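What you see is the complex with one protein chain gone and the rest in place.
Letters A, B and C name the chains as they come in the text, with residue numbers starting at 1 for each one.
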Amino acid sequence: MKLRLGMIGGGQGAFIGAVHRIAARIDDQYELVCGAFSSDPAKAKASGIALGLNEDRIYGSYKELIEKEKQLPEDERVQVISIVTPNHVHFEPAKLALENGFNVVLDKPMTFSLAEAKELKKVVESGGKQFCLTHTYTGYPMVKEAKQLVKSGKLGKIRKVYVEYPQGWLSTFLEGEDNKQASWRTDPGKSGIAGAMGDIGTHAFNLAEYVSGLSVTQLCADINIVVEGRKLDDDGAVLLKFDNGASGVLMATQIAAGEENNVKVRVYGEKGGLEWQQVDANSLVVKWSDKPAEIWRTGGGYTSSFAQHNTRTPSGHPEGYLEAFANLYRNFALTVKAGLEGKQPEPEWLDFPGVEEGVRGMAFTENVIASGKSDQKWTPFTI
Amino acid sequence: MKLRLGMIGGGQGAFIGAVHRIAARIDDQYELVCGAFSSDPAKAKASGIALGLNEDRIYGSYKELIEKEKQLPEDERVQVISIVTPNHVHFEPAKLALENGFNVVLDKPMTFSLAEAKELKKVVESGGKQFCLTHTYTGYPMVKEAKQLVKSGKLGKIRKVYVEYPQGWLSTFLEGEDNKQASWRTDPGKSGIAGAMGDIGTHAFNLAEYVSGLSVTQLCADINIVVEGRKLDDDGAVLLKFDNGASGVLMATQIAAGEENNVKVRVYGEKGGLEWQQVDANSLVVKWSDKPAEIWRTGGGYTSSFAQHNTRTPSGHPEGYLEAFANLYRNFALTVKAGLEGKQPEPEWLDFPGVEEGVRGMAFTENVIASGKSDQKWTPFTI
Amino acid sequence: MKLRLGMIGGGQGAFIGAVHRIAARIDDQYELVCGAFSSDPAKAKASGIALGLNEDRIYGSYKELIEKEKQLPEDERVQVISIVTPNHVHFEPAKLALENGFNVVLDKPMTFSLAEAKELKKVVESGGKQFCLTHTYTGYPMVKEAKQLVKSGKLGKIRKVYVEYPQGWLSTFLEGEDNKQASWRTDPGKSGIAGAMGDIGTHAFNLAEYVSGLSVTQLCADINIVVEGRKLDDDGAVLLKFDNGASGVLMATQIAAGEENNVKVRVYGEKGGLEWQQVDANSLVVKWSDKPAEIWRTGGGYTSSFAQHNTRTPSGHPEGYLEAFANLYRNFALTVKAGLEGKQPEPEWLDFPGVEEGVRGMAFTENVIASGKSDQKWTPFTI
Partner (left out) sequence: MKLRLGMIGGGQGAFIGAVHRIAARIDDQYELVCGAFSSDPAKAKASGIALGLNEDRIYGSYKELIEKEKQLPEDERVQVISIVTPNHVHFEPAKLALENGFNVVLDKPMTFSLAEAKELKKVVESGGKQFCLTHTYTGYPMVKEAKQLVKSGKLGKIRKVYVEYPQGWLSTFLEGEDNKQASWRTDPGKSGIAGAMGDIGTHAFNLAEYVSGLSVTQLCADINIVVEGRKLDDDGAVLLKFDNGASGVLMATQIAAGEENNVKVRVYGEKGGLEWQQVDANSLVVKWSDKPAEIWRTGGGYTSSFAQHNTRTPSGHPEGYLEAFANLYRNFALTVKAGLEGKQPEPEWLDFPGVEEGVRGMAFTENVIASGKSDQKWTPFTI
C-alpha cells in the first residue's frame, strides 16, 4: 500500500522540492497525487503536469489544496503533505494541514520564528497526526549508528562535541546575481532572523544533539556578516554547554570558499570518540584510547538494527544524500501506516526528526542570534 | 510521460531486482506495470502484489508476459522490460522480448555464453529496439568525467590501465550455507563458465575499456579457485594489452577477506593520470606530472556535460550506487522516448552500455578462462 | 663547519630533549659538545656520558655550564645552547645564556609567564644573539607553503581561520600514575597558569598566526578542567578576532579520547581556502571556489622556495615530525653561521619562530585563561 502524497511548494526550478520527491519515490511508499507547487498559477500547473498529476488535483494555493482534498473521499484523499516552501511559508500551511487531518513532512527549519514553532508543536501534539521535519543528516545509516554507539555507553560519559558545517557557495554577493537559492536564503523576509545559522547551523545543531543524546543549555556565539551588502549572517561559531556538563563547538559558515557541504560531527567520551562526515558518509570512524581506531561501514554485519534498517545495498556500494533523505520518508511512511493499521511502530521507524527537534532548532536560531549580539559570554538556551 | 516498465525475475528476496526497481523509480521516468518475477508461481504473484501491480499483469513466466503484453493495446502495453534473472536466463527472454518489439534492460553479464551474446547482438541490431546492459559503474558521474577527460586528450596518449575489483564475501564456502546469492553465482549451471571473472571481472573489464576508450587485444590470466570445494573461479588477475599499445592489469577477487566492493580504476597517459574508486565515488583524482593533483567532484561547475547531466544534488551531497544505476535507467528512458518522439537523442543520453559492451564482456569471460587454462602467455582477445 | 651545541635539560627519560638532539643531528649542522642535562647530578653525568660527551663538559647546572663554557677559548666554546627543561626553567637559563653571548634554542612555551616573556624579548633584542623558539609545526614544508600561498594573495583577503589540536592522552588522571610527562605538564608550579592551552593551545595559536599572516586582537574562551582532580585546564575552545577583521576558532583539548596529535589548520580567503593537518603532513589541500581542489605535496616542483628549502627527499617519500623539527635547527644554524661569516641570511633561513612568537604565545596563554574566567564575551588580546 502506498501513501497518497501531496506537495506544497517545490515547483519547477526549486531544488529541495525535487529532492523530497526523489526521497519519497526511492522506497515506493508514496504516490504523488496532488500539489500546490507555486504561488504563480501557470508555474504551479506546469509543474504538476510535468509530474504527471491529474489537472484537477493541481492546486493554485496550499489553502485550496487542503480545502479541496479534504472534500475527497477518504480513500482517495491525500494522506501526507510535504511542505517545501521557503521558511516564511512553513507555519501556516503546516498548521492548516495538521488541523485538517493530514500528516505533514516539513522542510527545515521548522518555522520563521520560535513563537511559530512553539505554536506548531501544540498543534502537532493536540492532533493525532504524524509530523516529520527533514533534518536529512540524521537519516544516514552511520549517523544512526553513531547515536546508537553513544547510547550504548561504550564511549563512556560524553565530554566534548565538535560539529561543523562549512560551505563556500555564498563567498560572493550571489544574491545580487539573480540566484534563486541565494536570494531567499539571504532575505530576512523569507528566511527569518538568521541566514547561515538558520540554514545550516540548525542542521549542525540537530546533528550534535541527535548523535550525542545531549541537550544544549548555554551558548556563546560569534555571528558575522562577512560579504558586504548581505543582510543576514553568513558565518558563525558557537561555544556550547550541554546538560551533562559536556562542552562543544559548532561552526557553520557559507563563506569558506572552496568548501562544499562537508557537515561533520565528532563526539568524545571518557573511553573513545567518534567521527562522521558527509564526504565519507558510509564510514563511521570510532577511536579508542587503548586500541586501534575502527571504521564502521554502512552495511557491515556488526552494525545496529538502526543502521541496518536504513541500508539498501551491500557494504561497499555507497548510499548517499538522497538515500538518507529517503530514510526519513520511509520511516515516516512506516509510522503513518502503522497508525492506520493500529499497530505499534518499531523503534527504528520512529527514529525521524519531529516537532521537538523543530522547536529546539528554532530556539537555537533565536538564542544564537541573541548571543551574537550580546556582550555577555554565556546565553542560556531558552525556549 | 512515464515509460511502462515490466520486469522478468527480481521476486521477493532477490537483491538486484530491487536495485533495478529503485533505479527505475528515482527519476520518475518509468511506471512498473507488469512482471514475471519468479518461476515459482506463488512467489511471482506475491511479489507482484507487494509491488502494487494489478493481478492480471502478474505473469507466471517470461513467455506469458511477452505474449500477453503483446496483445494489449499499444498505449497500455509494456514498453521496457527489465531482465534481472541469473545469467542462464538472460538470453532467451531478452531475445524474445526484443523480437516482439520491446525495449530491454538486461542485467550483466549479458548472457551465459559468448555464442549467445553474439546472437543477441544480431537480434538487437536487426530489430529497432533499444537495449541497455547494466554495467552500473559507468553510471557514476565521475566515471563519466574520467572517460571525457581521457577523450579530451589532456592526459596525452594512454599508456597504462590498472583496474581492480576486490571483494571478500566469498572467502568461505558460503554456497554450502544456503546463501541464495552465493549459490547461483558459484553454480556453473547458472553462472556459466566463470565465477568471479563473470560476476565482477566483467565489471572491471568494462570499466577499464569505458574510461580508457581502448580495447583489449590480448590477455594473460591467472585464474584460481581458492576456497576448497568451490566449482568456479573466485579469484583472478589478468595482464592486458590494448589496441593502442598500452598495457594493463585487471584484478578481481572474491576472497580478499575484509574487502567490500571497492572497484577502482587508474589510467595513465603521457602527461598525467586519473584514479576513481567506488568508496569515494564522487571524487575523481587527476594527477599531473608537473602540477598539483586535482580532486574533481560530482557537481563541480567545471565538470563536463556528461557528468552534470548525471548529477542530481549540489556538490558535497554524495550520490551513490543507486543513483549511478538510476543514471543508466534515466538515460535509457530519454533515449527510448526520443525514439518514440522521432527525436535525436543527446550524446549524454546515449552514454549507457549496450550490446557491444555485452559481447565484449562475454568475450572477456571466455578468453580469460581460456587463458587461465593455457600455458601460453598471451591469448588473443577473440570474439 | 658544525656549530658547537650545548643542552640544558633533556636528560635520560626526557622526551623532548631527545627530539631536539635528533633534530640537531639530521642535517649535520651541529656537534653536541656540552650539557647540563639534569638537576640530579648523577643523572646529568650518566646522560652526558651516554651521549659521548667529555666528562669535563658535563655540568651539574645550567649556571655552571654557562660560566665554564664562557671561560673556554672562543673556538672551543659552545655556540648554541638548547634549553629543553619544563616551562618554569625556561626564562632564567635563556636569559643567562643570551646575556653571556650564546645563541639560544628554547622549547615552547617561551616562559612561565608573560612578564618573563616580555623581559626575555628585551634581552634578545638588546643582545646580538640569535634566538629560536621551537614551534615545530611551522617547520613542516607544507605549512611553509601554506603561509606563502596566503601571502601570495591567491586566496584573496583572509576571512576565516580554524585551528585545532586534539589530543586524548590526558583523558584519565594520568598525573596520579607516576607519568613524568603528565606530572609536570599538569602541575601549575612547573607549567604555569595553563595546561592544555599552554602546552598545545600555543602551538595552535602560533600555527594560525603563522599561516594566516594575521594577528589575533580579541578572543573569547571556554576553558575547562574535565578530568576530576586535575589542577590545570585540559580542554578549551576559543573564538578569535584578527586584525584584518577575519574571525576564527581555536580548539585544543587533551581529553578527546582516541585522538593522537592531529593538529590541523584551515584558512579561507575570498577565492579559496587551504587545509593542512599533521596526519597527512606532506599534503596541503588547496580548495577553490571555481575549480577542482588541489593537493600540493612536499617535494612538488611547483612548490615555493620556502617549501623546497625545507625538503630533503623526493616527492612521495614522507618527511615527518623530526624533519620539521630539524628544519628549525637547520635554519637557525644557517642564520647563526651567516652572522658568524658576516653574511646576510636568506629569507628562507630566517623563517623560524623567535622571540616575537614567544611573547605572543605567552600573551595568548594569559589572555585565554583570563577570558576563560570572564563573563564578558570578548577579551582584548593584550601584551
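In this section, a residue touches a chain if its C-beta (ideal position, glycine included) is under 8 Å from a C-beta of that chain, and two chains touch if they have at least 3 such contacts.
Note that this is a predicted model, so its numbers are computed, not measured.
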Worksheet item: Of C:28, C:99, C:125 or C:243, which one is in contact with the hidden chain?
Response: C:28
Item to complete: Sort through A:73, A:229 or A:292 and give me the one touching the missing partner chain.
Response: A:292
Fill in: Of C:60, C:156, C:213 or C:318, the residue in touch with the unshown chain
C:318
Worksheet, complete the sentence: Answer key for B:120, B:133, B:293 or B:307 versus the chain not shown reads B:293
Practice prompt. Have a look at B:268, B:364 or B:381 and name the one touching the chain we're not showing.
Written response: B:268
Worksheet item: For chain B, which residues touch the unseen chain?
Response: 155-156, 159-160, 162, 164, 168, 171-172, 220, 222, 224, 226, 235, 237, 239, 241, 247-249, 251, 253, 255-259, 266, 268-273, 286-289, 293, 374-378
Discussion item. For review purposes, identify every residue of chain C that touches the missing chain, sorted by number.
Written reply: 1-2, 15, 18-19, 21-22, 25-28, 51-52, 167, 169, 259-262, 278-282, 297, 299, 312-323
Worksheet item: For chain A, which residues lie in contact with the unshown chain of the complex?
Response: 286, 290-297, 300-302
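Convention: only the chains that are shown with their structure count from here on.
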Fill in: Interface composition of copies chain A and chain C: same or different, split at half
same
Discussion item. Angle of the rotation mapping chain A onto its copy chain B, from a C-alpha fit, rounded to a multiple of 5 degrees, please.
Written reply: 180
Worksheet, complete the sentence: Note: chain C sits from chain B at a C-alpha centroid distance in Å of 55
Fill in: Whole-Å separation of chain centres (CA-atom averages), chain A against chain C
43
Discussion item. Quick check: what residues of chain A touch more than one other chain, meaning two or more?
Written reply: 259
